[in-house]
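The complex appears here minus one protein chain, its other protein chains still in place.
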Amino acid sequence: MSIHVKSMDVKDIIKKENLVYKKSPLMTDNVLSYCPGCGHGTVHNIIAEVIEELGIQSQTIAVAPVGCSVLAYEFVDIDWLQAAHGRAPAVATGLKRVMPDKYIFTYQGDGDLAAIGTGETIHACNRGEHITIIFINNGIYGMTGGQMAPTTLAGMVSSTSPYGRDVSTMGNPMKITELVAQLPGTYYVTRQAVHKPSNVRKTKRAIRKAFENQTLKKGVSLVEVVSNCNSGWKMSPVKSNKWMEENMFSFYPLGDIKVDGELVK
Amino acid sequence: MAKQRGAIVVDIERCKGCELCIEACPTSVLRMERKVNGKGYHFAYMEDPGECTGCINCAIVCPDGVISVYRVKVEA
Partner (left out) sequence: MKKELRLLKGNEAIAEAAIRAGADAYFGYPITPQSEVLEYLMMEKPEERTGMVVLQAESELGAINMVFGAAGAGRRVITSSSSPGISLFQEGISYIASAELPCVLVNVVRGGPGLGTIQPSQADYFQATKGGGHGDYHLLVLAPASVQEMADFVPLGFDLAFKYRNPVMILTDGLIGQMMEKVELFEQIPRATEFDQDWVATGKTPDRERNIITSLDLQAVQMEKRNLRLQEKYRKMQAEVRFEEIACEDAEYLIIAYGSSARVCQKTIQQARDKGIKAGLLRPVTLYPFPTKAIQVLTEKVKGILSVEMNAGQMVEDVRLAVNGKIPVEHYGRFGGMVHSPNEVLEALEEKIVKP
């Protein structure tokens, strides 16, 4: 039996009618500008899939940050604005206030959202803007070459903390996601990852929920994705994911932080 | 009893050789090709196609979306 199944020719399987998965048609043909193994591409594709499945391409406007994903607009086939560093939540506020029934989301890294954009992030969350924030946290400034971010772990080596982050002089790593979850303006706050298939599936459910929440008009839905930066961390993609599991997840634990406006205990 | 057989197609020129698909494959079907593509990256291929179940794990963790997955049900 199994011999019969296994001996089936691959050519007989690879036929149009047997296709069960390919990247979202809302992903453009542009080659992603990200490093090998970088989680950005995975999250882009998840967002594209969610927009496609919800049928909201014509109602979705995205805001790209400054950072590695500054060129996100090259990859997902929707309307985009490219914001100044950290200002995406303010830009999204402007969009949402004049188009309250459209789906507006920002896509931001940890340098963008948790350092220079702290004010915009906290106040958009505090006002309860009915937007979605996708927050990619890799604990480092990726695009500029691996400098220390507010999210960099204690002791973690970066190009501007070459002897490890000394919290006594460089400050402590910041859990901005837990911080904004305390604000009444946030409705859904969760932390996920995309390094393994099971995590990809969970992240997709989270992002889908974060988009669907916009119709409820109950405030910000924020999905943090803890991701690797293998170039910045100076590891292979596979090793960086292992390092992430062993080091990042203990400080940035995965799971829901706030659901339907209620903090998860 | 129905069994599933799968197969993948890798967009070789877009593969960046990160090997995340190999880690994700539950039946150890995939390996990295010793050859490199036009950009100099090793790329993934099915070393053991008979073991592929078409679970799509490799495709959904691929950051560059280079993997398409096909699947058939085979009667035992």
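Note that the chains are named A and B in the order they appear, and that numbering of residues resets to 1 at the start of each chain.
Keep this in mind: a residue touches a chain if its C-beta (ideal position, glycine included) is under 8 Å from a C-beta of that chain, and two chains touch if they have at least 3 such contacts.
For clarity, every value in this text was computed on a predicted model and none was experimentally measured.
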item: Chains in view that touch the one left out, judged over the entire complex; value: A
item: Of A:Tyr73, A:Phe105, A:Tyr188 or A:Phe211, the one touching the omitted chain in the full complex; value: A:Tyr73
item: Among A:Ala84, A:Met170 or A:Leu254, the residue in touch with the chain that has been omitted; value: A:Ala84
item: Omitted-chain contact residue, chosen from A:Gln57, A:Thr144 or A:Ser159; value: A:Gln57
item: Subunit A residues that touch the omitted chain in the full complex; value: 57-61, 63-64, 70-71, 73, 77-84, 87, 90-99, 102, 119-120, 123
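Note that only the chains that are shown with their structure count from here on.
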item: Interfacial residue positions of subunit B with respect to subunit A in the complex; value: 3, 5-7, 9, 14, 16-20, 23-24, 41, 46, 49-51, 54-57, 59-72, 74, 76
item: Subunit B contact footprint on subunit A (complex, rising order); value: 1-2, 4-8, 10, 12-15, 18-24, 27, 31-32, 34-42, 45, 194-197, 200-201, 236-238, 241
